[in-house]
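Excluded from the complex is one protein chain; the other protein chains are retained at their positions.
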Amino acid sequence: MKQYIVRRFLQMIPTLLGTTFIVFVIINMAPGSPLSHMVDPTISAEAIERRREQLGLDRPLLQRYGSWLVEAVQGNLGYSTRYRGRLVTDIIQTRLGPTIILTFSSIIVSFILAVPIGVISATRQYSALDYSVVVSAIAGVSIPVFFLGIVLIYLFGFQLGWLPVGGMAAAGVRHPTWLSYAADVARHLVLPLVTLTAANTARFVRFTRSSMLEVIRQDYVRTARAKGLSERVVIYRHALRNALLPVVTILGLSLPFLFSGAVITEAVFAWPGMGTLLIESVSLRDYGLLMGINLFLAVLVIIGNLLADIFYSVVDPRIRYD
Amino acid sequence: MMRRIIAKLLKSSASDNSLNGAKNDDIVSPGKIIWKRFRRNRIAIVGSVVLLVLIVLAILAPVIAPYERDAIELARREQAPSSEHLFGTDRQGRDLFTRVLYGGRISLSVGLVASSLQMVIGVILGCLAGYYGKWIDTIIMRITDMVIAFPFLALAITAAAILGPSIYNTMLIIGLLTWTETCRLVRGQFLSIKQMEYIEAAKATGASEFRIVWRHMLPNAWAPVLISATLIMATAILVEAALSYLGLGVQAPIPSWGNILEPARSMVVLMNMWWLWLPPGFLIFISVLSINLVGDGLRDALDPRLKN
Amino acid sequence: MTEPIVKLENVKKYFPIRGGVFSRVVGNIKAVDDISFSIQKGETLGLVGESGCGKSTLGRTILKLLDPTAGKVFYKDFDIFATQKEELRNLRREMQIIFQDPYSSLNPRLNVGEIVGECLEIHGIAYGREKQEKVESMLEVCGLAPHHRRRYPHEFSGGQRQRIGIARALTLNPDFIVADEPISSLDVSIQAQIVNLMEELQEKFGLTYLFISHDLSMVRHISDHVAVMYLGKIVEISGKKELYQNPLHPYTQALLSAVPVMDPDHKSKRIILRGDVPSPANPPQGCNFNPRCIYAEEHCRNEEPELRDVGSGHQVSCHLVEKM
Partner (left out) sequence: MPDLLEVKNLYTSFHTEDGVVPAVNGITFNLKHGESLGIVGESGCGKSVACLSIMRLIDHPGKIKADAIKLDGVELQSLSEKKMRTIRGNEMAFIFQEPMTSLNPVYTIGFQLQEAIQLHQGLNKKQSRTKSEEMLKMVGIPRAEKVFDEYPPSLSGGMRQRAMIAMALSCEPKILFADEPTTALDVTIQAQILELMNDLKQRINTSIIFISHDLGVISEMVDRVIVMYCGSIIEDADIRTIIKNPKHPYTFGLINSKPRIDVDLDKLIPIPGSVPNPLNIPSGCPYQPRCESAMDICKSKIPGKSQINEGHHVSCWLFSKQGGKIKS
């Protein structure tokens, strides 16, 4: 067990190195020099060259990656090229909160919705209910996130006027209490959350359902029935626990999906998170920031997977005997 | 449970008692079984028909389209749908019906090419990892882990911004970022097929490695690859649309369903010109949905073990 | 006295166990541990043992389908483990294998003709029409109809599939066949069909069999000699009659007494072994049977017994043979 966790930790290192290196290479493929946006065009070519040397841009890629890595390990992701002199980590920090609010609430909501739907659907296989769940789940993963967002804005924002369609809080309003601020954020959260959660829920429903179908045909479920346990106990005690184990892993593995969805959702709803920051830094060609964001998301994904794996090995007694 | 009991009841016997009759036309080849199972799935059939219609429309776009693809006519800007312009006109006065037809060509082919690309990469790496195992497997699996850990869309956006947005870069980026699942599937298939006794039998008769892979392993591994290729094609269309919507995918004047929607990022367009975004958005949804339905039907037909 | 066609000398097959943080090799599963015996031409050697004792691994190692860890196997004059790729490929024509599972042993995507005829193509013996004819006649020999050539494996019952597997093994006209539990996944009434077929074919083509099975009754029926395996080692090997009527190793005795007898009047004293088979990753010290042996003495726990001849080719690996 302990060994397994340690091994997983060690395995994480090359993954992180590889991931950051590839991102580093892509960023460095950018046409023109990263300095072209930073340096005043009136400065002479010589001065630019001196600055290049100063920044170490004339060194080979691998060496540059090395020194970048040394800094990154110490928590220094460099400076933003656009927001003059601001630390990338500082900028990311300010945008992290909104993204976490959005993604975490989406995970929680979709999980709460998906598990019961998946279970009920699986226990009534071949019923009309199951059939419609399956089809709507496929439809759910087929809607383009941004299109769903647009439709929701159009309907609930403009036509019905029920909900705010952009940002995280009403602009220019001073909130007297902490609570009223939270309420305002919650109102702003509704549409982005629905948008992001639709596809996630659909995906989790499919996982839960197929995992559950797999489990309810296992021998031990028949044993449980043969003991005279009620159907509720058979399903929720004996089957569900086994069925949820793989779902946990899948939860970890679907983090990249979740972040992808979040990027678009944020862009559509101008939610001030990492996603909008990413789009901004793309249009501003702020490579330092881009690098930071990608790295940051990659680390989140890797840690998420690691946690899911560890959690899995803790809750599944089978792992202990491997 | 019951399914297993039934399978057991059916397993011990020959599938057909008329096996001794010499009629050859009732030979049940694996292909026939797959087709029979697929046909039973009504929803998958509906999906296939819709998809087929979309493909035909895309192919015939130059024939059907009432206007020139990029014909700008500023006098007819921002018109709502009418009998003259079925889907209305855009902000440059181009006929949207025409552009949506052509856009289908681009969107569907980006999906197809990107998915084929990932399939090639995934199958080759998966074969290598699954067949040779050992350090080759370790290295390939580590690379797969890295790519899986990429914040997919964020990296795609970054790469598109850096490489410059274009159709080809979009295809390339999507292809390069989505092969991991195929690779894992093929590897997994190879690992389990390698355990099969028919592989040992082939070895025991002195078959070459090439023959074992080509004749015995690949034909038994392609089913999940095909299923995932379909599903990845659906994903690819979604990603292309998202990139293009953000202005980082296919660039105007070439239309794609995604970039036709781009003006809807402006609230004015979104509020007042629904015809600019509703038809392309709906078509993306319909095409992705029908591809997913076909993929799901294929899964049921090709891999009865997975049939739920 | 016939000459041996297959001869094993100290054959070992270990599987490494990996563990720890860096997946280093921390031990070995000694699936096959120092086995020597020979099989006479035209005979059947039955190899019995419980699941996990290494009997299937041994069968595959002899054919070099698994890479051996140590030892030598001679087939006629060839040192199989030392042969090079090309030579081994040619040798494969003479040594074949029949598998346990008639479901996983036939490639589901190929039709019967392709399955049975593939080896003819591989060795460049026959193609096209000629291949077809050979396949058809082999199918008939194995109790199937020629037109079955065009059918697919899933259209056949377990017994018929096993016939297809046998036809595949025999198409190259081999001399030596490893039959790895060929009947254990078949229904009782079909088992006899397959065993009878194997006996007929042996007579017809002068085949030599290594018949691997856990079914002691069937082994008694088909074998000339019988070897008993326990935890990767041969504990007893002898002529069939001698072994079944006069088993000397305590494990063999227990094994034979454990088989249920289809006779309500049968009242023999059954030896019930204590506990389970120990893990081959961590076999007991000394004689590996000692923890379950009712006769075990002090030196059984410390000293490993050798397989030794106790008269007329009856070999036993037990310290206490003389006392029993």
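Chains here go by letter, A, B and C, matching the order in which they are written, and residues are numbered from 1 within each.
In the analysis below, a residue touches a chain if its C-beta (ideal position, glycine included) is under 8 Å from a C-beta of that chain, and two chains touch if they have at least 3 such contacts.
Everything numeric here is computed off the predicted structure, so don't read it as measured data.
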Among shown chains, those touching the left-out chain: A, B, C
Options B:Ile5, B:Ala71 or B:Val120, residue touching the unrepresented chain: B:Ile5
Absent-chain contact - pick from C:Gln160, C:Ser238, C:Asn290 or C:Gln315: C:Gln160
Candidates A:Asn28, A:Gln125 or A:Ser313 - the one touching the absent chain: A:Gln125
Where the unshown chain meets chain C, residue by residue: 50-51, 157-160, 187-193, 195-196, 214, 216-218, 220-221, 241, 244, 254-266, 270, 272-273, 276-277
For chain A, the residues touching the chain missing from this view: 125-126, 218-220, 222-230, 238, 241-242, 245, 315-318, 320-321
Where the missing chain touches chain B, by residue: 1-2, 5-6, 8-17, 40
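One rule holds in what follows: only the chains that are shown with their structure count from here on.
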Chain closest to the assembly centre - both centres taken as Cα means: B
Separation of chain A from chain B, taking each centre as the mean of its C-alpha atoms, in whole Å: 23
Whole-Å gap separating chain A and chain C, where each centre is the average of the chain's CA atoms: 54
Cα-centroid distance, chain B relative to chain C, in whole angstrom: 47
Interface hub residues of chain C, defined as touching at least two other chains: none
Chain C to chain B touching residues, read off their complex: 60, 63, 65, 88-90, 92-93, 95-97, 99-101, 104-111, 115, 118-119, 122-123, 145, 147-148, 150-152, 154-158, 160, 165, 168, 172, 187
Residues of chain B that touch chain C when the two form their complex: 11-16, 19-20, 22, 24, 27-30, 33, 196-198, 200-208, 211, 215-216, 219-220
Chain B contact footprint on chain A (complex, rising order): 11, 14-16, 18-19, 22-23, 26-27, 29-31, 122, 125, 135, 138-139, 141-147, 150-151, 153-154, 158, 165, 209-210, 213-214, 216-219, 221-222, 253, 256-257, 259-261, 263-264, 267, 275, 278-279, 282, 285, 287, 290, 293-294, 297-298, 300-302, 305
